[in-house]
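Selected chains from the complex are presented in situ; the others are not included.
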Amino acid sequence: MPKITREEVRVPADVLPEMRDEYITNYMKATRETGRLMLFACDQKVEHLNKDFYGEDIDIADADPQHLFEIGKNGVCGVVAGQRGLVAAYANDYPEINYLIKMNSKTNLVGVKQDDPYSPQLTDLDAVLAMRDAGVNIVGLGYTIYLGSEYESTMMAEAGELIAQAHANGLLVVLWIYPRGKAVTAEKDPDLIAGAAGVALCLGADFVKVNPPKPEDGRTPAEALKVASMAAGRTGLVCAGGSTVDANTFLTQLYDQIHVGGACGNATGRNIHQRSLDEAVRLTKAISAITLADYTVAQAMKVFNGEEDFTLEMI
Amino acid sequence: MPKITREEVRVPADVLPEMRDEYITNYMKATRETGRLMLFACDQKVEHLNKDFYGEDIDIADADPQHLFEIGKNGVCGVVAGQRGLVAAYANDYPEINYLIKMNSKTNLVGVKQDDPYSPQLTDLDAVLAMRDAGVNIVGLGYTIYLGSEYESTMMAEAGELIAQAHANGLLVVLWIYPRGKAVTAEKDPDLIAGAAGVALCLGADFVKVNPPKPEDGRTPAEALKVASMAAGRTGLVCAGGSTVDANTFLTQLYDQIHVGGACGNATGRNIHQRSLDEAVRLTKAISAITLADYTVAQAMKVFNGEEDFTLEMI
Amino acid sequence: MPKITREEVRVPADVLPEMRDEYITNYMKATRETGRLMLFACDQKVEHLNKDFYGEDIDIADADPQHLFEIGKNGVCGVVAGQRGLVAAYANDYPEINYLIKMNSKTNLVGVKQDDPYSPQLTDLDAVLAMRDAGVNIVGLGYTIYLGSEYESTMMAEAGELIAQAHANGLLVVLWIYPRGKAVTAEKDPDLIAGAAGVALCLGADFVKVNPPKPEDGRTPAEALKVASMAAGRTGLVCAGGSTVDANTFLTQLYDQIHVGGACGNATGRNIHQRSLDEAVRLTKAISAITLADYTVAQAMKVFNGEEDFTLEMI
Amino acid sequence: MPKITREEVRVPADVLPEMRDEYITNYMKATRETGRLMLFACDQKVEHLNKDFYGEDIDIADADPQHLFEIGKNGVCGVVAGQRGLVAAYANDYPEINYLIKMNSKTNLVGVKQDDPYSPQLTDLDAVLAMRDAGVNIVGLGYTIYLGSEYESTMMAEAGELIAQAHANGLLVVLWIYPRGKAVTAEKDPDLIAGAAGVALCLGADFVKVNPPKPEDGRTPAEALKVASMAAGRTGLVCAGGSTVDANTFLTQLYDQIHVGGACGNATGRNIHQRSLDEAVRLTKAISAITLADYTVAQAMKVFNGEEDFTLEMI
């Protein structure tokens, strides 16, 4: 995959003229000059509390949040996504990471049976811009919308406003969009996933993170994903990594998402950080090899197995 | 239909004096100097998710959102209406289109049985004005009110404030008003449609988009529409196009809405974009021929069938 | 009834010193220099939708909203009350009318059995002040409170803030106060009407519009009204006109409200605008003759019947 | 009781340095230079509608709201408490009164069985400060909290913010705190009253108005009140006067509240204004004689009976 040039970056019309350069720089950083996104998701300490970080089958290294930043520093990622407070606590010691501030978060304590999900915005954008001005390497924002929730309207409004403000200030925005709520019977229905992708475009997101669709009509997930990628239009679509599976399965899915499903990258959390630092670092490299440098699965497995290295310079 | 002059444009009293020229310019652009509105509705990617854009009987071209902008560029429309983010993604490549920013949107996942509808405002007006200042050709705003919803009050308040601000800044406003909610048993009752038209006037809208009334007293829909057009007073009334029907039926309805029902134009989405680019372009021209140049249905059908062309110069 | 002088106008202490003159001017305009208010209510296109304007027993002229302004121009009224958008659409062509902007409105679609009433504020005051600055002859504001509604608190707060801001800017305020909601069993109970009048005073309104009380203890409505007028203190009390009745009954009620009940004027809508322009104009004159010039009912009937004219000069 | 000096006034640390003098002046005015508060409560026209002002056993003078101001002018009070609008209507004619603006109010139409109580703030503080700047003699604010209501949080937040702003601007604050709501089974439980007093302190109120506790353990109300007075710490505690009782009973209770219960004054409404002007004036003097000048009940009864006069000069 050839790199793209600054001139090839398509700048949305809501990026203010004086912020075009900043936006292009952030886009080039986040995509490692490829137009594709490798997002390391580190926001689960709120979303899943401590269960994703400590317990059976999870490396003990993951119990300490610094593990996330060590992976971000030593691995190959496009952006590390975490809440503003988490990033503020460690960023001074990990200045080389591209940070994406996850603007909203909720715990999983109240289930859908009790109440439809709403994930609140944790600060206004000014707090993020101040951190950027103070030197933290923030390239963009993230926000989760639960489509079909009875609180959909609040999240749509918060996301809509955030995207406008972020673009006006030269920042990228990634939307996490998950259909969820009493009205949603099949969260991974392909039509619904494609609908979510279209919503992201209408809100103006640069990228949208969705769950891989589960078609029940004989199509493969990647084939079904292709419709969603089209629906996303100029918004790049990436899939959530989901719970931990073996590396080969994971990388094969990713390859197909990109080369069959039209995905523009990936967004992976647990699959990476629940491993030891060394293994996690190797997995980020294997993922990035596929996402950012069009490696085959076999080539990427060599990277994961430590038989080859993969660095930013190899993109 | 003779064109109108700038002097004939009736400027509402809430357009600030220094914005009168801007308002008149936007009004002349949106109505192609006729006082009538041909609105191409492109906001359904949120409202109807992907079902309006992909599936049986829908041309595959519609799966890619760029289709909407190609129609807008190659066809003849007054305005193309879409959410701010959607417009921001494509406007730089389609600068000739007159954009109407649809300020609120909701999905159709939560039905009326579960909760009454509320469509949230996605950004404040400042975000739209900034885009206009950055060069996007925005001539007005749209906003949907579900009259009779338990959330009617929120939408009335958001719409009321938006119209005041929009006029103060020289922008037109089109209200979509649909009676809907547990309290509404007949959404297309002629009295209710006429009521909706009157509400639009009281809020100060320039145009109101309503569903065509379904009278049960022997009157034709167009006859019933006449009462609504009167109730709208100086607010121009246009009807929603509804689901896709054959072109002749569609154009006949439109003709009657204007010449019997007193409508001031039309607002059409699916009927246009679910067709191939070529056919969609021809349909916009046929619609505009009736709306903006008082063609007969037969004449307009010739345009639709490609036997004659229709361009802006022919208005 | 002798006219009052500017010096006799009692200016509330929340009118800022630099706005005293403006307030006095508006008070003199609205009351036609009498201290009494003849308010022509034109806000029902939202409140009652189109049913007050079109149908059996309603003159067809009322189907066109311009009818309201023609009456306002050709008749004799103190103020014409309508929503901001309605006024904005016609005010440039009817500059001689004294406008009172009705700041909130709701439709009647959701009934009290479904939900208690809340009437939302449609814009902030700035939008109204901008229109005034642009030359529209706005002398005051109106706001409806449903006392006893579960949303009473929101309306009390909106009204309280509006009155403070309006006075600070030299505008009058008329409150419409109707007890309504699941907690209210008798909306026209004299004690309740008197309570509503006292609430208006505590909020700082200049005038309060209430429904005429329906006493069940042998007192006449006008006698019961006297208690409410006292409770209103320095806030002038006027009664709503209600549904259309014959002119003689209507004028007799009005006379008694003023001369027995201590009312300070009247607020009439349907009784006026559902008639033909000519008849409606004569009714405004008959009403004003009683309200502003202390005519007897018999004298006023001559005005209504066209046997005598009544003009502003005759006050 | 010796008067206190300006130096003895304990100024809270949230009074901005440049407003210390203003605060001390207001404190000295409100307490008539004694540190004790005689508050004449005139906010019931909203709270109790017209039932407290008109009817059997109520002097007809009370039907006219001006009665309240006549009492305030001719009697001896520390402050007269009323809503902003009420004060605005009369203050210019009664400039000598110390006004305390009651910032929130609700009617009694919706009972606790239907919904827990919330009393909305009627304007922001700016509206009050503007009136003060325009010359109205405003010395402080009042706000009611219904502790234990499901809306407790909203009232706590409004009160907390108001107190901070009021002190920053040199105004006193009196909180009315009444435990009320579905969760409250005994509104006058001594522990609960003491708890309310502590809440007032934590919010930073200068005085707190509570209902007299009703102990069921053999203690007298005044003995139980002592615990609440201690819990209030540096916030002065005063008791509500309640419904009208004979003067001797009332004054005896007041004496005990102060001399046994540690109360810092009193807050009385109906007991005063439901009487004729002459009797009401004498009662304010009798109350003030006890509150502000440590009279015995017998001495105070002489004042009430008109056998002795009591004026500000006698404090």
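In order of appearance the chains are A, B, C and D, and numbering begins at 1 in each one.
Convention: a residue touches a chain if its C-beta (ideal position, glycine included) is under 8 Å from a C-beta of that chain, and two chains touch if they have at least 3 such contacts.
For clarity, every value in this text was computed on a predicted model and none was experimentally measured.
Novice: Given the 4 placed subunits, let me have the overall number of copies in this structure's complex.
Specialist: 5
Everything that follows uses one rule, which is that only the chains that are shown with their structure count from here on.
Novice: Going chain by chain, each one touching the next, work out the least steps from subunit B to subunit D.
Specialist: The fewest touching-chain steps linking subunit B to subunit D number 2.
Novice: Compute the rotation angle for the C-alpha superposition of subunit A onto subunit B, expressed as a multiple of 5 degrees.
Specialist: 70
Novice: Return the distance between the CA-based centres of subunit B and subunit C, expressed in whole Å.
Specialist: Whole-Å distance between the two chain centres: 36.
Novice: For subunit A and subunit D, what's the span in angstrom between their mean Cα positions?
Specialist: Chain centres of subunit A and subunit D, defined by C-alpha means, are spaced 58 Å apart.
Novice: In subunit A, which residues are in touch with two or more of the other chains?
Specialist: Subunit A, residues with two or more chain partners: not present.
Novice: Examine which chains touch each other and state the graph shape they make (line, ring, star, complete, other).
Specialist: Per interface graph, the chains form a line.
Novice: Following the definition at the start, I'd like every touching pair of chains, please.
Specialist: Contact pairs between chains: A-B, B-C, C-D.
Novice: Where on subunit A does subunit B make contact in their complex?
Specialist: 11-17, 147-150, 152-154, 156-157, 159-161, 163-165, 167-168, 179, 181-184, 191-192, 194-199, 201-205, 227-228, 230-231, 233-235
Novice: Give every residue of subunit D touching subunit C within the complex, in rising order.
Specialist: Residues 43, 45-46, 49-51, 53-54, 63-66, 82-92, 105-107, 109-111, 114-115, 118-124, 127, 130-131, 134-136 of subunit D touch subunit C in their complex.
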